[in-house]
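One protein chain omitted, others in place.
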Amino acid sequence: MLETDFKYIIDTFFTLFSITLIIFMVPGFAMLEAGLVRTKNVSAVLTINIMIYAVASLAFLLIGYKIAFGSLDSTTSSMWAVIMFQMAFVGKSINIVSGGVSERVRIIPLSIFTFIMGAFIYPTVVNFSWGADMLRDTFLDIKMYDLAGSSVIHSTGGWALLAALLIVGSRRGRYQERGVKVIPASNIPLVVLGAFLLWIGWFGFNGGSVGSISSVESADLVAKTIINTNTAGLCGAIIAGVIMYIRYKLFDITMILNGALGGLVAVTAAANLYDMYTPILVGFIGGGLVVFAVPLFDKLKLDDPVGALSVHLVNGIWGTLAAGIFIPSISLMAQLKGIVLIGVFTFSVSYIVLFIINKFFKFRADDEAQLMGMDINECGVEAYPEFKRAI
Amino acid sequence: MLETDFKYIIDTFFTLFSITLIIFMVPGFAMLEAGLVRTKNVSAVLTINIMIYAVASLAFLLIGYKIAFGSLDSTTSSMWAVIMFQMAFVGKSINIVSGGVSERVRIIPLSIFTFIMGAFIYPTVVNFSWGADMLRDTFLDIKMYDLAGSSVIHSTGGWALLAALLIVGSRRGRYQERGVKVIPASNIPLVVLGAFLLWIGWFGFNGGSVGSISSVESADLVAKTIINTNTAGLCGAIIAGVIMYIRYKLFDITMILNGALGGLVAVTAAANLYDMYTPILVGFIGGGLVVFAVPLFDKLKLDDPVGALSVHLVNGIWGTLAAGIFIPSISLMAQLKGIVLIGVFTFSVSYIVLFIINKFFKFRADDEAQLMGMDINECGVEAYPEFKRAI
Amino acid sequence: MLETDFKYIIDTFFTLFSITLIIFMVPGFAMLEAGLVRTKNVSAVLTINIMIYAVASLAFLLIGYKIAFGSLDSTTSSMWAVIMFQMAFVGKSINIVSGGVSERVRIIPLSIFTFIMGAFIYPTVVNFSWGADMLRDTFLDIKMYDLAGSSVIHSTGGWALLAALLIVGSRRGRYQERGVKVIPASNIPLVVLGAFLLWIGWFGFNGGSVGSISSVESADLVAKTIINTNTAGLCGAIIAGVIMYIRYKLFDITMILNGALGGLVAVTAAANLYDMYTPILVGFIGGGLVVFAVPLFDKLKLDDPVGALSVHLVNGIWGTLAAGIFIPSISLMAQLKGIVLIGVFTFSVSYIVLFIINKFFKFRADDEAQLMGMDINECGVEAYPEFKRAI
Amino acid sequence: MKRVEAVIKPFKLEDVKDALAEIGITGMTVSEVKGYGRQKGHSELYRGAEYVVDFLPKIKMEIVVDDENVEQVIKTIVEAARTGKIGDGKIFVSDIEKIIRIRTGETDSEAI
Amino acid sequence: MKRVEAVIKPFKLEDVKDALAEIGITGMTVSEVKGYGRQKGHSELYRGAEYVVDFLPKIKMEIVVDDENVEQVIKTIVEAARTGKIGDGKIFVSDIEKIIRIRTGETDSEAI
Partner (left out) sequence: MKRVEAVIKPFKLEDVKDALAEIGITGMTVSEVKGYGRQKGHSELYRGAEYVVDFLPKIKMEIVVDDENVEQVIKTIVEAARTGKIGDGKIFVSDIEKIIRIRTGETDSEAI
């Protein structure tokens, strides 16, 4: 057998393995968000998660893929595997948006935005940074290093969410005169399950982004990427737990999980390049940032029920910078330029698109609908109809 | 290293990967069904799911495998992997039956039927269509193309369910004079989780059925099979959502998920042969069929709490036909013949077996037992004892 | 390409595959335990599961790995994959401890013990049995065969749990004058989900422990290991169901799942060496032992809410012995010696460590805290705040 | 005005509600309660230990009516809720001194 | 002593509680109930079949007070709970003969 054939086979198989892990993130996001919102909004949040996977993936397959990469070809592993691998990413960035505006967003306008983001906005960002690169040789060319998308996926989702929060506004009754009304998560086991499905999916996300496992060097790289990814998650969880305990003598499990996810986002930009110990630092800082960012965004009245801004935007930025700080061959300036350009582009385009959609289909459910719950108003199906609601 | 050795190793590994994904369908079916039934029947439904996996798999290992395939040997990949791959399929067809008769079926008679179906009925169907083929050279020889079992697994399960519904009857109070009593799902997050575990399991189901990944061509085929499988699922979900919204201005999430599963069933017969776009059509039609079939079966007073007939029987048939319609090299007549023969065989044999078992052990729990719930009567363990039940 | 390169690549990939499956056991244990405890203790149990994964893994990476194996090198597959594979094991043995003392254990002292067990106790046991073997050439040298840790993981966890139960004591109100107070599981679907995530994880646990898949023989061995593992699980479930039905005419689903897990633990010592039929016997006995052990431990007032002693300690011992009984080349005496040495070492060291920690930080929450629930006292976050608690 | 309280078997709720609607009663407040009485609970099994569930699920209906309707309401409930088996439940009648409809401020009979 | 029972819309609980606290009422017992009345339930959709959810979630507050406070309590509740839309709920007043505080054994007005 030819060596190239061997490589083709192995890398196709490995890509399929990675895809599978990444698609576990679909129920991962769904469970995480279903657990974090109130019971009256659970069916709606889940419907949105399914809708995003379906609409964004199809939009990317039919339109976005070509915008991002120009052509469908691949010689080193099966084209179908490569397309599907890229397709598996697109929903993630939109999930970040939908999570942050949950409990008041309506499904129809969000579906329209999902289509536009999956077909155009996200593919354009990919084009700039990983793909065909239409900006090459202009002064806007992005030379940022970003293995698996600290910026391209996570900040992009975060910036779009920021735009969405400005358009959609906060949940009914969240910011009152007497202060912020605390709205606790309704189902903690689902939050944990979702977070770990995301965590495991991340191995495919980052490991698969190495692109090949079919040489001794790349096999090493993939394995190192995965162990480093995991380490940053571990440390994000630990630091969030430690900070919470020091301040409150209590372990807030949702914050610990957000800390872990923050660490995972942060390490994503360069998990393949760090040695075994750097991800510890990257994760500690990432988890710490989450703990401080969550109450901060509440002070700014950016109402984000799942902590998506803190996890994805803040740590997407931190992770992209960290690559420039800890890896000598990566220019911190190039990283910074990438962060800023992606931020400006995504935020402004998303804002305009959201603004226009909002003229025709209001994103925000009115107060009465929010009071009854999005499930009854948008889905007609309650999530837990037989379970009696407590006061 | 010899090329045959290389292929043996890779294909064994790939089969193990596929097996793992398929076995995720065990909790997949379990969560889906646990979420769709009422809280008082959840432990019983889950017990049945575990029982099916245990009894059907053991029956197949000890008896059924030889009926289906004649011998245990395999030269192109490890015999153990091949046996286990086939074993992983058997429970699925019985799960289709158990899902459709849940909330009133008793465990003992169902266990007996599970044994007979796992040891004899399903293996015989496999023998006809994929296996040793005892009908070869008779006028009954089945020449149908069915990659991963639109007919062999899904219609087979569906026909057996139809027989079971005639024997078991509907749930207490379901069809009343004033019309159908709506019995909503009790736990939507579980339904979503289960549906996505099934969805991901399907990658192993269909991808693994290609049989080999160890050449460039077969690697391409496997990857194409998986992306096509996914596409049909996406489109099944989308169309179900669109139809529901047009008719009711509401997104019924359980119907959307059933639509997705319908698309997945439909594409299963020939996911490896379609180009990238045909699965879109196959999935749209599959998902659409589900939306119309669910209320239709209710009109026929076939009480199927999880929509198994609509998903598996209707789309098993549609998928098998679709292969004949869209793939020139597949004869539509051969497909039709396969559908009819499998239907006649499975339905009549299942009916007789169920009828006889029912003489000795009634399948249907009496009304009082259904009123208290199957959990207390069959398991002694309530699913959610600390959660207060709403009116 | 060199054959050694090919093997390196394949075995690295295979190890990464196994790691992923094993890490599914993290949510597996978490869901299992969250489902088995009362609603008021669910967040605490989940927090402990996350803490264990984070603390034990980091402790093992930084300290324990070198104690166990001496050096970080690996020539046959990527060092990073090998390290992570070993890291994935460590949390499991501590999970056994935490599960058994749940609903009254406090998080801070348990975290300290987790660190010590992950950094020192477990690595030392590994050193004796699988690793650098500091006892070699002494009369204490352990020559036991233990493929994937019936003793090294499961009994070790079980012995440490026994020590912990003596220190921590039983849950408030569990053993009363009028007898044992039954405390039912609060969420059966989570128990089922958790058990199946563990089950599937076990394929990586045992299959991965074969160490290589890159020759025809080892591919066969891996496949056989996985099918045998599965068979023992099936039979553990079946026998538990049969015994329960014979005695009570009811199918206690939690016992059936414990039976399955018991079978899985038992086959772990030598799943690669058995023929296709021996695991049936090993699993039947394993599952049967669980059914009898659970009430027995209650008679001894060892209050173990999740059945960890019956599943892991009893079957860890049984599985290690079974290897000696059924495999001619394995000495039953060597197995016995290994069991006793590991037991004496782990129990006594754990007892001393737990005793000292307990002087400074009480493991057991006081009665009032247990009454309110560990969630409010330790986490500040209730697991299901919107769900009304039944009487 | 009187308050008629009925503790009934849960699956009878629909029937009783419909029967009351037929005699023109359209206001009521319902809650889930647990009953303890002559009807004995079932035994459950958990991990090899059997135990008895003492408290049985019941539905409590509260209907506030004018004095002249009390007898008819009682009769209707008894008929619709009776299965003849132990545990069918009880009806308690007590006095209500005053009623106010929050929306309009109407009181007593007008507020029912 | 009187028992004032108010059936109100769930999201008004917080407001009513605060309003009562302001007039010095600090003891009450609250439960979730389902109400059936003029306010009609919403319809839900499940698998292609629409159906009406008859019973609406309500909160029942029970406040036991001395006779002289009854009017003020009623007034406070009405003001705080009113939205003006159908389904705002009702207040029922009935007589209480005796009160005992379990902790101290105090009775009647002292036990409130």
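Which chain is which? They are A, B, C, D and E, in the order written, and residues in each are numbered from 1.
To be clear about the criterion, contacts are C-beta pairs under 8 Å (C-beta built on N, C-alpha and C of every residue); 3 or more make two chains touch, one makes a residue touch a chain.
The structure displayed is predicted, hence computed values, not measured ones.
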| item | value |
| --- | --- |
| Contacts of the hidden chain among displayed chains | A, C, D, E |
| Contact with the hidden chain (one of C:E33, C:D220, C:D298 or C:E382) | C:E382 |
| Full-complex contact with the absent chain, from A:L2, A:V182 or A:I246 | A:V182 |
| Residue in contact with the excluded chain [from A:A81, A:M255 or A:I285] | A:M255 |
| Touch residues of chain A, complete complex, unshown partner | 180, 182, 184-185, 244, 248, 250, 252, 254-255, 258, 291, 294-295, 298, 307, 391 |
| Residues belonging to chain D that touch the chain removed from view | 2, 6-8, 31-38, 54-55, 58, 60, 74, 77-78, 81-95 |
| In chain C, positions touching the absent partner | 371-372, 376, 379-382, 388-391 |
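Just so we're on the same page, only the chains that are shown with their structure count from here on.
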| item | value |
| --- | --- |
| If a chain touches chain A and chain B alike, it appears here | C, E |
| In chain C, residues with contacts to at least two other chains | 6, 10, 13, 17, 184-185, 187, 193, 248, 250, 252, 254, 384, 387-389, 391 |
| Junction residues of chain D - those touching two or more other chains | 30-32, 44-46, 50 |
| Which chain pairs touch, all of them | A-B, A-C, A-E, B-C, B-D, B-E, C-D, D-E |
